[in-house]
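Below: one structure in structure tokens.
Only one protein chain is missing from this complex, and each of the others stays in its spot.
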Amino acid sequence: MSADVLTAPTARRGGRVRAMLGRLFAVVLKDRFALVGTLIYVAFVLLAALAPALAPHDPMEIQFLESGRLARNVPPGDASHPLGTTSLGRDIYSQLLYGTRSALLVGVTAAFFVVAIGTLVGLVAGYAGGWIEVVLMRLTDIAFGIPFLPFVIILSAFLEPSVWNIVLAMSLVLWRDTARVIRSQVLTLRERAFVEAARVTGSSHPRILFMHIAPNVLPLSFLYGSIAVGWAILTEASISFLGFGDATIVSWGAMLQDAYQSQALSLGMYHWFVPPGVAIVLVVVAGFFISRGYEEILFPKLKE
Amino acid sequence: MRRIVGLTLVVLLACGAVAQGDPVRTITVLSQPQAAAPYEYQSIQLVANAWRQLGIDVEIQVSPWEQLSDIVWFNRQTWDATGWQMVGRPERSDPDEIVFNLFHSSTAEAGFNFVGYNNPAYDAVAEAQRVATDLDERQRLIYEAQAIIDQDQVYAFLVYPESIYAYRSDVWNPDSIVEQSGIGIKNTWTFIEAEPIGSQRDMVLNSNFVVQAINPLYISGSVDSWITELVWDRLLRVGPDGLPVPWSAESYEWIDDVTIDVVLRAGMTWHDGEPVTVEDVVFSFEAAGGGEAPMYTPFVSAIADIEIRDERTVRFTLTRPQAAFLTASLAKINLIPRHIWEPVLTDLQGQPENAESYQEDVPVGSGPFTFVRWRASEEVVLAANPNHWAAPKMDRWILRMIPNVEATLGALRSGELNFLAAYPGDPAVLAATARGNPIEVVASTDIGFRFVAFNHRRPPFDDAAFRRALSQAINRDLIIDAAYNDFATAANSPVSIALEFWNNPDVAGFETGMDLARQTLADAGYVLVDGRLHYPTGVSETLGR
Partner (left out) sequence: MRRLGSRLAQMVFVLWAVATILFLIFRLMPGNPLAAYIDPNFTVEQQRELMQRFGLDRPLHEQYVLYLGNLLRGDLGDSFFYRAPVTKLIWEVFPNTIALTLFALLIAYTVGTLGGIVLAWLRGTWVEGVTIPLVLTTRAAPEFWLGMLLLAVFSFNLGWFPSGGANSAGASFDSELARFLSLDFLRHLFLPATALAIYLHGLPLLLMRSNMLDVLQEDFVTMAKMKGLSHWTILVRHAARNALLPVVTAFAVGIGYSIGGNVVIETVFSWPGLGRLLVRAVSASDYPLAQGAFLVIAAVIVVMNFIADMLYSTLDPRVAHER
């Protein structure tokens, strides 16, 4: 684990959160990977925010030629359709832009829940010990026994197909990795001098847990979060590809599925098939980069 | 005085404001997902656009086929309108199945009349054509039925699609490929006649759906029926021209309007070596009507009695004259071996399951192909039956399950497939693939049709004028272009133009247009208020907002 993130805490608790953010920021500036990752994120957030202004068309609207015929498979470079149109006559560039929104929406919400649950479970299990720890860690074992993608498929198929059900399914399973790592961090922190000091001065348990220990594991949670964003986006794409996605929302996964079903490969329409894939790669890899390159994805259990 | 006038004015104005009924609620239209049925998805988008221009709030609900059919078929009160299709099958070469089953009020409860159309005048015509043995008289009645359906706009018919198939012309002799009218080249006749040119003597064809069952007493998926038609024989088969021809029957003869003698071909055997007997024939028809094969029961309901006349002759007596008997019964019922099925059916009696749930390990028929192997997610392999009197020219018939269209096309290009039996993709792409390769593409107008079904149980769809307006608002030419790549013909009748003798040409010129649709609505009393369509005066919305 990157030691510089987890050095001893500052003495004054008022400055703790600010100090933590400061450390995080310092890491980002110092590490080229993290910097690139952050820049990619910023760019995508801007694109998502500006999508309605930048997109020339509604992404779902059927486009017509002046002759009144469907604007099908328009090649890229057209003034009104920079990336051309799909086989059903939708503007690819607009879909790509709007796809940013659903990607970030799914990615960030899912990552938030995954990390929030995981951190909380890890914190409590690590600090409380005893039967609470046993129960929580058995729960984590169970989560590790659930096949992730099949679980998401079953939930999103049996509940109605919606991105929120995909987020729900992810939150229910993926917290397991964060929980394990945070717990083992807490186990070592628990024995450290500053925690001991707090205990001696009579701080309550919740206070020790959330004021003294939590700030020290939050950077780790944050790193896990940046990986989880990627997982969420990849998962949404896979689910859309398999046909269990939310048909009312434009997402990169849905675009890829549309392109594949419409035989974009046979048609040689790589301008349709490649950009959404590249967009996914960029966002996901940005998460990996932010998590300080590589160490974090080394946890075997995270991989699936 | 002035105050009274003022008051009257206010009252009049108020009355003016309520001179229409409630606003029409948000209408939900169901569709299959784009991935599964791009043409339907796209059509429904265009239909919804058109309806919105009439001032109706339209919402599209996309569900996979299994869920969609669960709603439309089993929850008949709950939906407004849906994209739907009737597929072409050889038995549908006779219009009876479509004219009667789809629209007769007796099938509205649980049968094929899933829209709940109920018109006694129509019922009378549909019943009359069933017993009209005179061909011209029957044609007149079928024409009339189509005219009534046009008048009532029971469905908003969209198109007769062209079915597109292809084969490798370096593997199969093009002269041996048979085109069946309204069905295309993917048919039993092709599978029997197709002649290999070179060393590849197996026909490898594809399906984008999996095979559900291989069962002579169960009408399951349409892919399944390709197999049952090959493994089991029937007394008659629907020939390439759409008319029934003798098959396992050597000949047949009408004794009178309700009596027919059928002479069985001599020397036929089951795949297990047992001879095919008249007892087997009688058993097959009794099994179909015996309660354990409910999907076949309607096809034998007209039979009053079956009698063995001699070793090779069977006499069918009907309850009433039935015009479609040859196609709908004799060419429909699979001949099954009594020595295998009798114990099975006995066993099933008194159990909740019926013969539809029974799957033989090795299905045994007497047909031109024998069963070799079925791997659910992979392939079905049949072998040519050299002992059959119409033995196929090929060695094996291998059906591969390939879920996606891109892989299908790749396999055809590389020769892994040599017969394209299902192609839900873009016809232009197939044409482009065929250009540089020894691939022959054959498109033909289908017996089947695609449409938007209105649920007549739910107002305002119970109003023929409303349905007419909605149908008029749909631009078929646009749909043919935008959803079918021009591989379709505009439709306004359930009897396809592929059935030349039966299709009523007078209903073809259905006039459409947005202005016409608005006029139709206005004439029927519907009113636009602030761009939103309202019911005629005094009519209130009974089904929510």
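First chain written, first letter: the chains are A and B, and each begins at residue 1.
Assume contacts are C-beta pairs under 8 Å (C-beta built on N, C-alpha and C of every residue); 3 or more make two chains touch, one makes a residue touch a chain.
Quantities reported herein were computed from a predicted structural model and do not represent experimental measurements.
Touch with the chain that is not drawn comes from one residue among B:81, B:384 or B:398, which is B:398. From the set B:152, B:202, B:250 or B:541, the residue in touch with the chain omitted from the display is B:202, counting the whole complex. When the missing chain is restored to the complex, the residue among B:123, B:152 or B:416 that touches it is B:416. When you scan A:84, A:107, A:230 or A:245 for touch with the missing chain, the hit is A:230. Across the interface with the omitted chain, chain A contributes residues 33, 138, 141-142, 144-151, 153-155, 157-159, 230, 234, 237-238, 241-244, 253, 256, 260, 265-266, 273, 277, 280-282, 284-285, 288-289, 293-295, 297-298, 300-301, 303-304. Considering the complete assembly, chain B touches the hidden chain via residues 64, 66-67, 70, 73-74, 110-111, 202, 204, 210, 212-213, 294-295, 352-353, 356-359, 373, 375-379, 381, 396, 398, 400-404, 406-407, 409-411, 413-414, 416-417.
FYI, only the chains that are shown with their structure count from here on.
Centre-to-centre separation of chain A and chain B, using mean CA positions: 46 Å.
Put simply, chain B touches chain A in their complex at residues 33-36, 38, 41-42, 45-46, 49, 62, 64, 404-406, 409, 425-426, 429, 432-433, 478, 481-482.
Chain contact summary for the complex, chain A toward chain B: residues 62, 68-70, 72, 87-89, 243, 247-248, 257-258, 260-263, 265-267.
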